[in-house]
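A single protein chain has been removed from this complex, and every other one stays in its place.
Coming up: subunit A.
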Amino acid sequence: MTALVIAEHDNATIKGATLNTVTAAAQCGGDVHVLVAGHNAGEAAKAAAQIAGVSKVIHAEGEHFAHGLAENIAAQVLALAGSYSHILFPATASGKNVAPRVAAKLDVGQISDVTKIDSADTFERPIYAGNAIATVQSLDDKKVITVRTTGFDPAAAAGGAAAIEAATAVADSGKSHFEGNEIAKNDRPELTAAKIIVSGGRALGSSEKFNEVMTPLADKLGAALGASRAAVDAGYAPNDWQVGQTGKIVAPQLYIAAGISGAIQHLAGMKDSKVIVAINKDPEAPIFSVADYGLEADLFTAIPELIKAL
């Protein structure tokens, strides 16, 4: 029994979500191999070989892997799938994009957003926006899984010494083409990996206010910035800051929700945080039902005070 982890990387470094996925893969029992498919991705493959618990890194090199197009990555995974009992992807935008394509070609069901591995074929996953936890058993011989990274500790990024093996790259599908991207420049910690997150909602009122009030607090705490869907839809914060069922799922040490009412869909993205602080004017806001510390106050006075007190 061997598990294959599809690494998420930017061709030079391995992204954090891969480390959590390696931990999940190790819990399936057996060896853990990592696939790095990319363009000029030698450095990423070397980094993958350092991850503790990885016994082999498979490096597939090709220009058509540069941007992780689903058609090409899925074909590469399928070319290797024969020798593996478990194929795991991090449940990130790119993992979710590719994994079902692999599962369908193998004619197996896919298990999404696994938060716990009970045994080699039994897994736990949240359903209904995290309002229920389903324990599911896979009836297929191969398991294709996406791993909710907040459910597993990251494997150590150093200390391993896996062999790197070059794989024959599959041909370009030619059906899809990468045209460009706009990746937000961000000096802050990555949202899904941050220890502290300060998150703002509709109550901020405008993107200027959002920046003016939330940014200094995030700077002070060295925190990542998050937002509710209402704040994102209103244009106060960029899309990729959205925390919730359809945005990012986070579980930091400290989550500060300012001016967020706490709809089911938002709670789904943050209720596994260790400590939750809610700052809200409305004493009836549902966010107070999950907050460890609730402060009933106007965020425009409370947050500057908070910054001063820190």
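In this text, a contact is a pair of C-beta atoms (placed from the backbone, for glycine too) under 8 Å apart; a residue touches a chain by one contact, two chains touch by 3 or more; residues count from 1.
Here is the rule we go by: contacts and distances are computed from a predicted model.
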| item | value |
| --- | --- |
| Chain excluded from display, named as in UniProt, from "Electron transfer flavoprotein subunit beta", "Light-independent protochlorophyllide reductase subunit N", "NADPH-dependent glutamate synthase" or "Multicomponent Na+:H+ antiporter subunit A" | "Electron transfer flavoprotein subunit beta" |
| Which residue of A:S94, A:S199 or A:S261 touches the chain not shown here | A:S94 |
| Touching the absent chain when the full complex is considered, from A:N40, A:S176 or A:S206 | A:S176 |
| Chain not shown, touching residues in subunit A | 67, 69-71, 74, 92-94, 96-105, 107-113, 122, 125-140, 173, 175-184, 186, 192, 196, 221, 229, 232-233, 238-240, 245-246, 248, 253-254, 264-265, 271, 274-277, 288, 290-297, 302, 305-306, 309-310 |
